[in-house]
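This is the structure, below, for whatever I ask next.
Shown here: the complex without one of its protein chains, the others still in place.
The block that comes next holds chain A.
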C-alpha cells in the first residue's frame, strides 16, 4: 500500500500530462524522479472491511422495495398474477333463491325496458282498501316498499349505463306504488278514527267499562229488539269479537 501511495501521484501526473503540451519542462525531470519522503494516510483509523457497521439490515428498505437479503421459503414459488380482464375470471354461481333477487324485476336482465314498465295497471284506491283486513294491508304495503326498491335500483342502473329514455315510465310506476301506500294509510287512519269514536260513544253510553275492560250491554236499548230478533246469540257474537279487537 505504501508503494502504491508513493507511485500513484507520479503515475497520475504522467498519465494526465500525456499530451505533449502538458509535459513538464525537461529541467524538472530530476525532481519528478527523485524519491519522495514518507507519507501517511490522513486518518489513523483502521479501515473496516464491508459491511461497514455490523448492521444486518443495511440496504434492506421497504420504501425501495429491496426485499430481504436471504431467500425465503416461498421464493421459489412464483407470485400469482391477477386476472385483469373480468371476462376471463371464474364465474360466480348465484343462488336462484338469493334474497337480493328481490331488487330486480327479472333474473335475466338488470332493468326493465320502458315498454315493460308501462304494462302495470293502476294503484289501489281507498275504496278498495277499506274492505281489506289488517294482514292484507300489511302485506300490500311491503309489496309496495319492495317495488319502490326495485324501481330505485333500476333508475340508478339506467343512469349509470346512460341507457336512454325510461325515466318517466319508472316515475309513473313509482307514483302508482306511492298512491297505493297513501291509500293504505288513509284506510287505516279512517279505521282508527272509527274505533276511537266508537270507544267514546261506548263510554258515554256506559257500555264500556275501562277499568275492567268489559263491554256491558245496555239492556233497556235492546229490550225491544229481542222480541223482533229471536237469534240473539248471532247478534251477540260479532259484538264481543269487536270488543276484543278494539280493546286489545
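Going forward, a contact is a pair of C-beta atoms (placed from the backbone, for glycine too) under 8 Å apart; a residue touches a chain by one contact, two chains touch by 3 or more; residues count from 1.
Methods note: contacts and distances are computed from a predicted model.
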* To do: Could you tell me which of "DNA replication complex GINS protein PSF1", "Zinc finger protein GAI-ASSOCIATED FACTOR 1-like", "Mitochondrial inner membrane protease subunit 2" or "Large ribosomal subunit protein uL23m" is the UniProt name of the chain missing from the displayed complex?
  => "Large ribosomal subunit protein uL23m"
* Asked: Given the contact definition stated above, which residue among A:53, A:70, A:95 or A:204 touches the chain not shown here?
  -> A:95
* To do: Can you list, in ascending order, the chain A residues touching the missing chain?
  => 86, 91-95, 98-100, 102-104, 106-111, 113-115, 138, 141-142, 145-146, 148-149, 151-153, 155-158, 160-166, 181, 185, 188
